[in-house]
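To start, I am sharing the structure in question, which I have written as structure tokens.
A single protein chain has been omitted; all remaining protein chains appear in their positions.
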Amino acid sequence: MIAAILVMALGAVVLGAALGYASIKFKVEGDPLVEKIDAILPQTQCGQCGFPGCKPYAEAIAKGEADINCCPPGGEEGIRKLADLLGREFKPLSEEHGVEKPKSVAFIDENTCIGCTLCMQACPVDAIVGAAKQMHTIVPKLCTGCELCLEPCPVDCITMVPIPETVANWKWKYPTFAIKKVTA
Amino acid sequence: MTALRQLFRFHGGVKPAYNKEPSTTQPIADFYALAPLPAEFVIPLHQSIGGVPHPLVAAGEQVKKGQLIGAPDGYVSSAVHAATSGTVKAVEMRLMPHTSGLSALCVVIAPDGKDEWIERQPVPWRAMAPDEVRDALRDAGVVGLGGAVFPTYLKVNPGKKGKLDTLVINGAECEPFITCDDMQMREQAEKVVRGAAILRDLTQAGQVLIGIEDNKPEAIAAMQAAVTQTGEAKIEIVPVPTRYPAGGAKQLIRVLTGIEVPHGKRSTDYGVQCFNTGTACATYEALELGQPLISRVVTVAGNVLRPRNFVVRFGTPMKDVVALCGPKPDSDRLIMGGPMMGFAMPADTVPVVKATNCILVGSKALFPPPPPEMPCIRCGECAKVCPSDLAPFEMYWFSRAKLFGKAQEYHLFDCIECGCCAYVCPSRIPLVDYYRFAKSEIWAREQEKSAADEARERYEFRMLREEREKQEKAAKLAAKAAETKAKLAAAATPEDAAKKALIAAAMERAQQATQNPPAPPADNAEAPPAPPAQQTPS
Partner (left out) sequence: MSNAFNSPYFRQPASVRSVMLRVLVALLPGLAAYVWFFGAAILVQIALASLAALAGEAAILALRDKPVWLFVSDGSALVTAWLVALSFPSIAPWWMVVVATLIAIVVVKHLYGGLGQNPFNPAMAAFCIMIVAYPQLMSQWPAAGHQADFAAQWQLIFGGGPRVLDAVTMATALDTMRTALHTAGGTATVGAVFGSQPTFGAFGGKGWEWVALGYLLGGAWLIQQRIITWHIPVAFIAALGVTAGLFHFISPDRYAGALFHILSGGAMLGAFFIATDPVSGATTPKGKLIYAAGIAILAWIIRTFGAYPDGIAFATLLMNICAPLIDLHTQPPVFGHKNGGQP
């Protein structure tokens, strides 16, 4: 009886020590939570979530100050990924922050542009080139579609153009073959 | 002489019904000898892997046959030429020979009927530097004609060692129905062999192995005769066992040399390179005849009364070519390529392009829709036939569940989409569709991810810059304030109540300036007016 208890106790001590050692020795240095959240966010830097950029929003989520459904460009898929990462419930996109739109880029009508530089100052990713009193243009490859340049423009020469589907970016669809119920 | 050479086996493969005889009963015909020039040639600018060539012509311009109309754009790209002489009707978006049914930029040429060539000059390639020969091939628009349309000039490369061990010329042509390479080897064997010799010299290859599936005895004999007749050295015709997909570049390299080139690696690093026989022929025509690539041999087969091979120029509508072969009334689709790997065309009006090795006319009877898909029973038949030694049912499982990371762990991108797995699947699962879906989804995500990463970097840099500018501005103002203070202290020696009051006022103003700095930095350059203390010297 005592021997059995001793054996079990010894076993527990040995195993516990081994586990403890392993947890110190093989400790995985994970990304801090903010980085992981930031990696999921689309980096549009649009501020629709109410924070000045994706990183501040990520920080707010990590601190529990913001909900996970405030990012329209990330859309439903983004919310799902955040819910997965944080172990929270999925919830639909909060309407007060906007709606999910097809991915677009801003386009400057160069005939109307007066070269006021206001849009350049608004662009969070420096995707607009130009100088004072010179026509501006947007580098479509760098534009995140945040729409922050639309409002400051005094002559309303910026429009959002949805990114068209081309042969190069066309995607194969998920194969769906409806299995019909055979009644016979 | 066909020496007995040790061949290797690739894993798996299938033996579908070949259906090649019907289109080989008649010689290759020049399409334009049998039919009038089409009303318009619609020549897509994007006909090869890589960057889209930019158009060099505009509507209304006159062009000659073989004139450069699309200039290569970027490192990986290839030139495009006019198919006939005439007037450029438009440079506009037209329906592409692509499953998506999307349009892309095309040069539309209305023929003038004269079919007048540009001046053609043989390229003195032997006297040219390798880079110049490569440029010539690029500007002649030579691309891989086996169906992958990778720009040839990028592959004409002796590799790290400065010379290749083996140059493989792919005449295996393993897809059912397709016979364009077979017929070209039978009828233009000399051109193919001379093209292979040029490629041999350009890549400094130690030996050239021309692999031909042993179900093409006529082609093997013709090529053999051509090698003997031209007296080209180090070229050997090697019959290979008929088994789909023996014509896959990697599979043929494996069969002929035993070397397995992994996905994502350059075959030249392994001392081998592989070109299609049609590409060899096009290389010969481009360099020895100075003729850019404006046409190719196209097989028309399937649900037609008179299957045949034609020389067709790029931009010719597919339906014109098919019309010559008598399509049967129940035909319901055109497929570009063979039945194993081909793609359905969105309409029969799409043009023949460089990738069009075959126009396969389909019907419900010839290619019936598959019976209902059943669940995978993991029978492993797909793994037995996979020529890339993959586990297709595992890749299917994860692609279907959209677990793309796991699908990649099972080497999704090593899949060559040959279709063997779906061909044998007893559950009739469209396996390749799942791989295509997963691959394009992964590509899109990777692109999105790199765009997001770039946006994050640019945003963080902008934040950093704004912060720096703010600090610089603050530092400047602080320096100015300190200067003012020092001067004030110097001026404050005579004890005078009035002066004291003046100083206090100035201090206040200076403080206000630090609290609300003028916004544009340009304004800072014009220094604020000197404090009033200076105006009253003692």
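First chain written, first letter: the chains are A and B, and each begins at residue 1.
Everything that follows uses one rule, which is that a residue touches a chain if its C-beta (ideal position, glycine included) is under 8 Å from a C-beta of that chain, and two chains touch if they have at least 3 such contacts.
Please read these numbers as outputs of a predicted model, since none were measured by experiment.
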Problem set entry | Which residue of B:A35, B:A221, B:I259 or B:M507 touches the chain not shown here | B:I259
For this session: Looking beyond the chains shown, say which of B:A58, B:L289, B:M374 or B:A505 touches the absent one.
Result: B:M374
Seminar exercise, completed: Among listed residues B:D182, B:E213, B:E285 or B:D433, the absent chain is touched only by B:D433
Exercise. Which is it among B:C425, B:A455 or B:A491 that touches the chain not included here?
Worked result: B:C425
For this session: Over the whole complex, note the residues of chain B touching the chain we left out.
Result: 10-11, 14, 16-17, 99, 250, 254, 257-263, 265, 270-271, 332-335, 337-348, 360, 362, 366-367, 369-372, 374-381, 383-384, 387-391, 393-394, 410-411, 414, 419, 422-428, 430, 432-433, 436
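Note that in this section only the chains that are shown with their structure count from here on.
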For this session: Quick one: report the Å distance separating chain A from chain B, using the average Cα coordinate of each chain.
Result: 31
Problem set entry | chain A residues within the chain B interface of the complex | 38, 41-45, 53-55, 124-127, 142, 144, 165-175, 177, 179-180
Problem set entry | Residue ranges of chain B touching chain A (in the complex, touch as defined) | 46, 52, 96, 98, 100, 102, 104, 372-373, 430, 433-434, 436-437, 439-441, 444, 448, 451-456, 458-463
